[in-house]
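A short write-up of the structure that comes next.
Omission of a single protein chain aside, the complex is shown with its protein chains in their original locations.
The chains carry the letters A and B, assigned in the order they are written, with residues numbered from 1 in each.
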Amino acid sequence: MSARLARGLRASLFWGAVALILVYMTIPAFVVLMTSVSPSELLEFPPSGFSFRWYERAFSYPDFQNAFVNGLIVTAFASSLSLLIGSAFAYLVDRYVFAGRAALEAVLASPLIIPHFTTGFGFLLLGADLGLGQSYAVVIATHVVLTLPFVSRTVYVSLRNLDPALERAATNLGASPFEVLKRVTLPLLRPGMVGGWLLAAILSLTEFTASLYVTAQRTQTLPVAMYTYVREYTDPTIAAISALLIIFTTALMLLANRCLGLRRILAIDVH
Amino acid sequence: MRPRPFFLWFFLPSLAAAVLLVAALGEIAQYAFRVFTPGSLEVGGFTLDNFARLARPIYLSVLGDTLLISLATSLFTLLLSYPVAYAMVRAKSDFLRSLIMLLAVTPLFTGEIVRTYAWILVLGSNGFVNTVLKSAGLIGAPLGLLYTRFGVIVALVQFSMPVMIIILATALAHVDRNCERAAANLGAGPAQVFRHVTLPLTLPGVVSGTVVIFAWTMSAFSTPQLIGGGKVLMISNLVYLQGLSSFNFPFAAVLSLLALAVAMGSLGSMHPFVSRLELKAAIN
Partner (left out) sequence: MKAQALPAVELTRVSKNFDAVQAVRELSLTIQKGELLTLLGPSGCGKTTLLNMIAGFDVPSGGSIVIDGRDVTAVPPYRRETGMVFQSYALFPHMNVFENVAFGLRMRKMAKLGIERAVGRALEMVKLEGFASRRVGQLSGGQQQRVALARAIVIGPKVLLLDEPLSALDKNLRRAMQLELRELHERTGLTTVFVTHDQEEALGLSDRIVVMSRGEIQQVAAPLELYRSPANGFVASFIGEINRLPPARCRIEGDEAVFEIAGHVVLRARRREKLTIAEGQETHLFVRPEHLTIATSKSSAQNKVSCRVTTHLYQGAYTLTRVDAGPLGNLQLRALGGEAIAAAPIGSQIEIDIDLDEAVILAG
């Protein structure tokens, strides 16, 4: 009986601790949501009422409007380019043996290790010396390089999980290498490629540190505009945008979990 | 294997991306050796002075602070993440596993500005923590949480946890439950099973997670920038100050190289370490 009691006590201690840690992880998001609908200019808890005024201000602030559009342009180009290059690279690494493969792999995986401010600073200098300044081309190139490792890894995992007999079967049935690629390999890689593209899009949309270096007023993305605003004003306009971003990503995560299984995307397969 | 066609289709885009990145890093390396002309974006001839400048006490103390904050962050992240990862992998109900996963992983994708701003709201002198404590009558004057190392670490740990949880959960999911059952069958209690079986088997995950978070925190920028508010300086903030405020590109380049070296060094040290640990876990 006492053994069972000890076991119960241990379990409730463990789950209590887990719950507390999860509260610590999620409380900032709840505070943001709460602040975003507060009517007051000063931060206050609990909020004294309910209002959408900060949302109105966020939507009508021209810097945010421009930054939002800039961000969409950059993300659209960067994530699509990243998908193309990353998929090609994953296929290259999986299928071809060539001189310098290890070096190419190391270089393209390195943005995972290199601090974003280093990458951003490097592209700032490169853009300046090439006469491109802080143009869209430079911003997009930076985002492509930063998101590439995530896309290529996702596609690479899908490629590894592909039964090689499927491509052989298609070949045996008379499909030329191009037909095999078009009718068997690519369709079967689609889930991995969609996952990789989504990942690239989210990372590009929310990337801040490197973007701070490579964007100018004309090309700045939403996180950079938010950073500038936070440094100048203290009202909860940013809370409104943040709340929208939190709701958006949570919805996306729920969707990804429902459709693809988050555990599978993150490669945590629970036995 | 037959020679495969389309090689260039797949090779050239990857090569182009790699060339761009190498060129960007090459630019930093090149600038690091150039003479800085105050008031001008143009740089002069070649010099080693920028590296010598690193030895000044102020920069050494920033480097020390950066290492200290990174170390503390990675250790606290590990301590808080392990129970969550364990609960996520081992919870019996599917719903609970998904819920923990969602709560633990979503913060990773909201972006660093949103996350940092949220912590300003939580830690500020009129923020959530102080307001709650004050209305509970526990404190008279607000606690100074913002603009301190403590505040920076509290925020950094929360940012780092999703990545750590994913790494630990992967390691935990690959532990063969029958090894634990075998230990229990041989008379080990829950604590002993954890100490002698579960923990050693997940040690490679623990080590790689800690090193990854260490390197990651080394390059954190917005958190020390906004929550540190100039009172807590890390290398990243120094690069920003030198590069985008003083326009001293050469010295900013030196600092960038330093950060790159530390990040690569800590991750580079991991591979032999992990395999050695795995070996040790296998032998014991």
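In this section, a contact is a pair of C-beta atoms (placed from the backbone, for glycine too) under 8 Å apart; a residue touches a chain by one contact, two chains touch by 3 or more.
Only a predicted model underlies this, so the values are computations on that prediction, with no experimental measurement involved.
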item	value
Hidden-chain contact residue, picked from the options A:Gly49, A:Gly131 or A:Gly174	A:Gly174
Subunit A residues touching the omitted chain (full complex)	163, 165-166, 168-177, 179, 183-184, 187-188
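In the analysis below, only the chains that are shown with their structure count from here on.
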item	value
Mean-CA-position distance for subunit B and subunit A (Å)	16
Complex interface listing, subunit A residues touching subunit B	7, 10, 14-15, 17-18, 21-22, 24-29, 31-32, 35, 42-45, 84-85, 88-89, 91-92, 95-96, 98, 104, 107-108, 110-111, 113-119, 121-126, 128-129, 141, 144-145, 148, 177-178, 181, 202, 205-209, 212-213, 223, 226-227, 230-231, 238-239, 241-242, 245-246, 249-250, 252-254, 257, 262-263, 266-271
Footprint of subunit A on subunit B - complex, ascending	4-7, 9-11, 13-18, 20-25, 27-28, 31, 41, 80, 83-84, 87-89, 97-98, 100-107, 109-115, 117-122, 124, 126-128, 131-132, 158, 161, 166, 169-170, 173, 177, 190, 215, 218-219, 221-222, 226, 236, 239-240, 243-244, 249, 252-253, 256-257, 259-260, 263-264, 267
